[in-house]
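Of the protein chains in this complex, one is absent; all others appear in place.
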């Protein structure tokens, strides 16, 4: 299935023109599966990269929950050196965003330093939120102070690259404001929600991050509240699975939208096609949807 | 459908014997629907009551989401006077818990005062978490300090009634510890998760609290982490819809389990029957499940 | 809530609506409804909730429902070979002590509870006239199931052009007025009728048995009242619309 992109679908994110508002969520689209990404996504976004290779957690790494899944991958990745060697494989003729995560502020800075002058990279997403890799028991977006510290340091290191701060739902409003004040150009909301799956027969549990349709209303709330508060653009993420989901996130305040888990169970091109159908019926180009709610339903 | 209760199903919560570990979640079982509660629930728990009558929010008050629903009822209730007049209607021959919420600490105290000597009331659940009714923009469980304040004050007013503090997921660990230190006898985890539903055609949104199967893994995580930290019993709540869900919550650390949204789409007796079937296969009485995980699945 | 699994025995598409029936002997009061689900939980979790549907007809053997596909809930019901339904819920139309002629007004899919209401009035020997309003001739097709009904369509493609009230004489002529349809139509009926007038309202429901407080309507002097237990049929005068 090929959807013809059009002016109707185009949006602009932090000054980067995207031919569609769809972006793969970090960690959910492999090099090997790029075939289905062609002509669908407005930008490419590979899995989070860390300074050194990470082997990740032992399996099982996923479990299912109603309308969702839990993952505990543990940021398995080849490390920044190998990642940069292979970077051309991600060239889809669309802007390339790179997601980075470190264990310390210095690591974040080092990663941004490697990307700051790389012409292939259009923007950097700071994964401040991955709930699987713990730093002193907490993540980088445990509070506004640490969010501000990382963002400010990365801002300085990569002054010319748009920086997106990717946050979790917990404490999202305070963290979003902190990221904006520290110089982030945009925000990605939200990363997975800390959750647990229990196998009642084996009596074992898998803690990890919840994603998929189940978290869509939680992500919509985050996008709605944050975009009403900050000036920088917000990229919606969490449970996007249909064309109307894309519209819902944009109406709630998102400038672009990431698709993760849903791409495991359907073709992203279908989502784009549905979204194009929505735009046609709604009589509106994509870029005019952002923040277009007419108010609360109840009032 | 009638499930014969048995010693296998019985548990004890804060010294109160319950013939089954199931309790209706506050706000999800009306007087008019008590028929199906008979022989199923170990205790009765009506909708949260406030000092004065509340008319609640204008409709629409509910919206659906994948595997869940959002509600924005706004704590509609007849107020404590009328509630106490009608209290006998809730007599199912099982312990009666009463859920209370106030706008101020003084209101919580006043409500507990009304219940402290009422012999019909076995325990009080403090609804510290309802995300629909705002107090200075925040709920009572916005942070450990306000949780501690309410709980300590209620503890003093109703020294002989077991007190359960019902918390939201956000900040649950800190709030749980605060509630325990302030004298709570138990915890109910979790209330609905703040969320938003967007109607992309009408361009309207309904903010409210997310409940149902979608939030089960989030609630399981809260129960697991909190019960590993505090000494007081935890009542699990959030998405319980099947007999194995009951087992999952108990294995994760719950002593009893509340059923809310699922009772709208199935008969609670079926859940109890499934749970009894699980116990039989597992060869364990209910009371021995609590905290019975053998460790993480991945390890 | 208890749901019963029932095989669909007969299904027919009439105009824009689906009519289907299952074997169940009643009893049911005109204006009562059932919560209906495509399959037993958790067969589908999207939608999670059941949908309220009025009882369309009940002949002592088969029970039928008439519905319009609006969203995913009704679309799935439209495909089901078997559905899950509850026993009759809510308070229906009050026909006690009515002897003069009645007016039955239905707007769009709001015709649903009028069939069984007419059947009840006939059994009681109470005369009545039926007036049905639709968008167009397509949806108006269901009116063939209401012999003698006067029809209005917004586009004039069947019956008179206009709303259901344009098809009816002044409502004061009737001893009782019974209406079901979209809220703006019900509000218009309320204004037009000055005697005994009962309206079946449609509010979004969570549970159908009074438990969730979702389905409220404003009632004079009483604030919000749950339409699933105190309705869906209300005296027009009591509604604070």
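Per-chain numbering from 1; labels A, B and C assigned in written order.
As a working rule, contacts are C-beta pairs under 8 Å (C-beta built on N, C-alpha and C of every residue); 3 or more make two chains touch, one makes a residue touch a chain.
All of these numbers come straight from a predicted model, not from anything done at the bench.
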_Checking the contacts here: which visible chains does the omitted one touch?_
A, B, C
*Touch with the omitted chain, as defined above, among B:13, B:67 or B:98*: B:67
*Kindly state which of the options B:102, B:213 or B:268 is in contact with the chain not pictured.*
B:213
*Who touches the missing chain here, A:44, A:73 or A:198?*
A:73
*What chain C residues would touch the chain not displayed?*
42-46
*Missing-chain contacts mapped onto chain B*: 66-67, 213
*Residues of chain A (touch criterion as defined above) contacting the omitted chain*: 1, 27-33, 36, 47, 53, 55-56, 58-69, 71, 73, 76, 212-213, 241-242, 261-267
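We take it that only the chains that are shown with their structure count from here on.
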*Maximum centroid distance from chain A, chain identifier (CA atoms)*: C
*asked:* Can you tell me which chain is nearest the middle of the complex, judged by mean CA position?
replied: B
_CA centroid of chain A to CA centroid of chain B, Å_ = 33
_Just the number, please: Cα centre separation of chain A and chain C in whole Å._
46
*On chain A, where are the residues touching two or more other chains?*
66-67, 213
*asked:* Two or more other chains touching the same residue: where does that happen in chain C?
replied: 42, 45-46
